[in-house]
Structures are given as C-alpha cells and as structure tokens.
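The complex appears here without one of its protein chains, the remainder shown in place.
After this line comes chain A, so read on.
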Amino acid sequence: MLYIYIYIYIYNIVRCGGSKVNLRPPIISTDSRFLLCASGDLVKVYSTRTEEWLHSLQGHTNQVTGIALNPANHLQVYSCSVDGTVKLWDFIDGILIKTFIIGYPLFAIYVSEKHEGVLFLHVSMATDSKNECFQLVAVHLPKSAEQEVEAKEMSVVSSHISSNPSCTAFGRGGEYIAFARHLQLNVYFFRKQKTCSFSLKATDKKGAKNAFTCIACHPTDDCIATGHEDGKIRLWRNFIHKKEYTYSTQHWHHNAVNTLCFTPEGTHLLSGGIESVLVQWQYGAGNRKEFLPRLGGSILHISVSSDGQLFCTSHSDNKITVIESSFKVCGVIQGLVKGDGVLTDLMIDPRSKALVLNGKPGHLQFYSLLRDKHLYNLDIVQQEYIYEAGLDQFEVVKAAFDIKGSWLATVEERGQKSSDLEFFLKLWAFDERTQSFVLNTTITAAHTDRIISMCFSSSKETTMLVTIAEDGQFKAWCQGADADTQQDQNFWSCDFVGSYHNLKPTNCSFSADSSLLAVSFQEVITIWSPETWEMLTTLCQPPGVIRDLCFGRLSCSKYLLGTTTRNLLCCWNLLTCALEWSSSVEVSKLQPDPLSENVAAFSYQSKHTDVFVFKPSEPRPLFTNKNVCSEKVHRAVFVPREEPLNNCDESSQWLNRSQLYFLTQNMDLLTFSTATEEDRILSSSKQLVIDDSVAVTPFYLLLGKHGQQQQKLNTQSHPAADKPQQPQGSVTIKELLHTPAHVLPAASVLCSMFVNSLLISNTGVQQDPLREEMDSEKEEEDSEEEMEACDSQQELRVQGSVDEVTLKLSKAQERELKRVRKTDFSWMAGLIDSKP
C-alpha cells in the first residue's frame, strides 16, 4: 500500500529550497549508494556517486532533527522532528511506513542494534523556556499494524544532557551509552543500570578549556573518544572504575573539536573542527595522523559508511563532502550557503536567472532555485580565507547586476568591527567566451567612507553605476575610454560626484527608463537627470529618514515609492512632483517586481511580518498576507518564472510572472506558492524515482541522459509509443561498443548509423508505414513484453497517485489502440497486395 502525503498550506508559504543540509550528520545507506540528510522539513536522499538529489521524504511538519538507519532493516530509516513524531521510511522508494507520535519536540535520535524496538531520543522538557532542559529518553515502539501509533512507553535515561547531539554516543555493541555535558562525562551501563561519571576541571594551569564538545565510542573496544573546547581529544579507558579510569590526550586542533567518528572497524578515528581539516588518527598508534585540508567551511559532522569506504563531512557552509577512505574528495553536495548572515541583497542573475547572494567567504554564489541546486561560486575577494575564529577578513557586502547581466559590481569590506575600514569596489564584465565574470576594474578608494548602496542604471544602451556612501556623496561611474590606458579595454571611472547639503545619503534608485535617478538624503529625496547631472527637484515628506526607494515599472513608471523610518509609505507622482498617496505602515523591505507593476512590501508589526502586494497607482493592496513569519524580513527578491502561469484567481495573479522569495532573520528562505506548482513538484519527484531504478552502467550517463530526455518527450507528447525505441538504440550502441576497434568501419560511416539509432524513428514509421511495420513487428512484440514489465514496475510506484490514474488509463487505451492498429495494418496490407 502506498501512502502519499499531501501538504495543505494555510498560507501557501513554503520552505522551498536552500534549507540547511548540515544540521545533523548525514548517513550513508548500507550499500553506500544513498546519502540521507535532514534538510528543513524533509529528509533528502542523494546519490553518493553522482551527488544528485534523487528525492526527498516529505511528511514532517517541522524541522527534521535526526535520522538513523533502522538497525533491524537497513532499507528503512527513522527520522525525528520538532513536531513530536518519529517516522519510519523506506528511503529508496520514499514511502512512509509508520508514524510514531511521541508528543514532545524531539532533537536527536539514536538507535542501537542491541536495543531492538527501542529508540533513544533527545526530548526537550519545556519546563522553562529560557533554561531548556534536554532529556535522553528511551522509547519502546509499540508493535501495531496501524499507520499512526502513539508511543507511550518511555523511560528516562538521563535528565540532564547537553543540547548538542554529538555529545551522546552508544558504546561497543550498545552495552553502554556515553553522554557528556559541560565538564562531565557520564557512562550509563545498560546491564548494570549504573552510571559512572567523570569530571574534568574547567581550566588548568596551562589555560586549557576542558569542556566537552563531542563524543565517539570505539566499535569493538571499550574506549571513548571525547573532543574538547581547546582542541584536545581524550581517549578514555577503564571507565568502569571510579578511580582507576585513565585517558590519553592528543592535541592537534587549535580550536574546539566539533565532531569525532570512529571507522566501523575501529582502526581509525576521524576528527574535525573549525580548521576545516579532516584529521584521521590511527587508533592505538599515538599521534600518527593524516590530514585532508581545505575542505571549505568548518567541519560540523563526520559520518562513515558501514563498510568504511566512504566518509562524509558536513560543513558550516551548508555543504556535504563525500570522501573516499583513501582521503580523496569524490563529491560535494552544496546547499545554499547562508552563513551567519546574508550581507548582499538577494539578486537574480539576468542571464542564468539564478539567485545570487554571498555564500562562501569572499565569494558570490549562484544558486538555481528551480532545481534547488548550487551552480557555482564567483571568487570576489581572491584571497585565501583563513578558517579561524576572530579574524577580520574581507567579505562581500554589496553586489549589483546591470539589466542585461553583462556587468556585476561588488563591494568587499574588511574591518566592520574595528575603526580602520578597508573596502574595494570591483566591476566584473561577463565574458561570453568563458561564460563567466571577469574582473574589469578595481577601485580602491571609491569613497572616503563605507558604501551604503549602489545600483546600475536600467537603460539598455549605456551602463552606469551609482554608489552612495556614508561620506555624504554619491558617485556615478561610467565605463569610459580613458586616454591613459590601452585602447582595447574600457575601464570604469568616476563620472560625477554629487551631494546634497552634506547630508548622508540613504538610498538610490534609477527609474525604469534610466532617465531619472532618485537619491535620498536623510529625509529628502533628490531627483537627478543622469544625462546632464542636474538636480531636477527635491521631494520631502517629513517625518522620518528615507529607508527604501523605488520607481514604479511599466505603466506605473511615473510613480516613486519611498518608505521612512517613521512608519510611512509614500508614493509621489513625478509628473506633478506631488505626493499621490501615503499610508501609515511600517515597511521593512520594499521589493518591486521587474516584470510587472507590482511592488511587495514587508511590514513588521507586533512580532510578525505581513506582506502586501500593491500597484503604485492605487493605494489598495492586491494581495495581503498576514503573519507570514515571526521574524523581520530584510531581504526579498522576485524571481522570474521560466514560463508564466495562467492563474485567474485574483489573489494569486501577481505570482503569474514571477515568484517572491524572502529571507527571514533565521535564514529561512520562504516563498509563496500556488496549488498547481505543488502538484508539479510532486510529480517531478516521482519521475526521478523511476529514473533511479535504471541500473548504473559505465555508460549510464550517456544512455541514461538520453533515455531521460526521451522519456520526458514521451510523457509530454505520446507516453507509450516511443518506449520500444530505446532498446533498439542501445543494441546498436552496444554493438558499436563491443566490437573491437580494429574491425570497426570508419568513424564517418559509423557516425550516421549512431546518430540514426538515437533518432526517434516514429516519424519513419509514419512515412513508410508498411515496410517498416513489417520489419519491426516482431521486434515490437518483444519490446512490448519488456514494456509491460516496465509498466508494472511503474505501477507499483505510482499506485495511489491521483494523477497517475488517468495516465494508467490512457496507457491501457493506447495499448488497445495499438492492437487495433496492428490488425488494421495487416488487413490493409492484404488489401493493397490483392489490388494490383
């Protein structure tokens, strides 16, 4: 029986893509083919070989906080979530098998082979909100055939444990469980039901910080490895004795050890910390160790496959690295890098339509929201980043694209905290040849103080950049032919410097046709003509400092919108230079849609954020959504759709051309979605599952991709008709590839044959139906059997899906049609033969 879980969103707000994949250690399936990781409300399943996202396990209604393979069945996985449930999944097919309702927010899950039918969970006892107290609880799973079971039978193992789930680990064969909190290590022996505890001093004479940060237990020996805040690793032994316990200390990490992991045979210990170096210690051989440096962000978790052949590290930059046991990186799964804060605005690269924001330190990341996939990083700072706490290093703080996407302006800054600020303005040109951005100009002292904001002019002919800075000036930069420099390269130089009564500028914006530039100076908006650099007018609407500024688009381009710190949203008509309307609303972010007149405003009031979408021409909002999230929203972006939707519903019409994404202070990327979209997502994930069932051969990529394309075409046009073609094509290729090279004919001869084999020969059938049909009859019969097998397989997977019912029906009909068609043809052939 298949179970499809359908989301019903009250507000249609989705955590869509870009969620953390590094919250909890990823796990590798027993056959090392799949990698599972908790990501937002989902459990994502990746292929370890191709690093492709295969599908996800949907069902939790809140953050998934832990996953663990079912020790009784290695094709199943348990997941626990803050929503208070534990779910058991078949992760290969993405089927939810069971839901256990615990009733408390859960934060981590541990399983052990020895304790069958028992789960160990971190439970938050919400006695006091400030002083959260975590308990380690053993939950006995009820044996019931029902889908949803309430698990009542719990026993507390320890009532004071660390909130960090890496501070708990099972010992050899589940005989004991070790957990550390602050400076105390506790070992609970299940057989004796006794806890031994060992404590360290907070500091010693040499200034060591001894607090525990993580724990790992040796799989076969009674040895517990603990990581400490000062980077030491201690190996505890003989911990059955209160007094005669002993430990050895090893020290390589210079900062806290974030994670420790033993290999399944126990021959090695892996450790990682902020240095982003994976260290492999040889167990029992003192300090012999190997290093794998420069892995990116600091290492948060390490996990090892059950055969010890693959290691997996998750990093603070939302990345999972797959590493072979020979210490070779073989794959990287990169999520959206959000770091501690997004300094740049959310932007859309006009060329690739990718979301652009700063990601990896010193880089801009390009992230495809459609495919939820990281595309590439653009190194802006071009300096090695040192992973160490407390260093002041260059960070990309501002970035802007021009309208065509051929220019990118970035600002990098160092010394935000200290007084001596250093920053560079860089301009990057898009190189058609290499399909990437190339540094064109670096301006070292663009302003005397920090750049607050910048924008490109929106005209297609001339590109101009305007920067405003805290020194009270705004500067316009143009790509000018400088006489001093070489002719063939045009560098950017300053064109105009403007200021207004030495006031500090707060924002700037170009009108849609670039004929006007609006720069706000505290409470005053100045309108400039970029052609002549003449100040046309000033608009002033006290009270409050202008925060956001934007021009209306398309039919509303005569309007200028501004928000102030004193909860005012104003709209000026530029033709009359008068205030058209104003509304008293606290707006934290104003985001115009480049493809329509719509403007979205995020308002933060009484501890939650509301969204309004309106047209500048009228003060009545098109769409209102109260209580989107409980945090302030400072970053938002309209992402143009690949193909517009045709929604007639008035409240969702504004989503037809582009989609609104916004980032909360908790670094959650949220968006509004419509019902039709969700269906599409569901069906697409299904398709991917089917794809994965194709066996992985050396030419899987070549053939698989081809098949996939074909399949896509098929599902769009005629779903079943082309199926038989695939085996035929692969037979040709197989022949081609299996024949020794020296007996093969010339490549030119083979080429056409090869290409022909790839072509969809349906057209051929239509052109010359008689002869072809005769030849292919037998073949088709064979392949039909194959297809049937294929279909039945597919049926298994898609059974129960509402959409697929119609699809199945049509297939049956198609087959019947075909049979009819076959008989028809033979009869026709007889007719034709008899006629002459």
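Miscellaneous remarks
Following the convention adopted for this analysis, a residue touches a chain if its C-beta (ideal position, glycine included) is under 8 Å from a C-beta of that chain, and two chains touch if they have at least 3 such contacts; residues count from 1.
Everything below uses one rule, namely that contacts and distances are computed from a predicted model.
Selecting from "U3 small nucleolar RNA-associated protein 4 homolog", "Aldehyde dehydrogenase (NAD(P)(+)) ald5", "Dynein axonemal intermediate chain 3" or "Methionine--tRNA ligase, cytoplasmic", the unshown chain of this assembly corresponds to "U3 small nucleolar RNA-associated protein 4 homolog" (UniProt protein name). If you put the hidden chain back, the residue from A:I97, A:L183, A:I240 or A:L645 that touches it is A:I240. Screening A:S248, A:S555, A:T739 or A:N756 for touch with the missing chain picks out A:S248. Only one of A:V86, A:V139, A:C167 or A:C223 touches the chain withheld from this view, namely A:C223. Interface residues of chain A facing the missing partner chain: 172, 220-223, 235, 237-240, 243-249, 254, 284-288.
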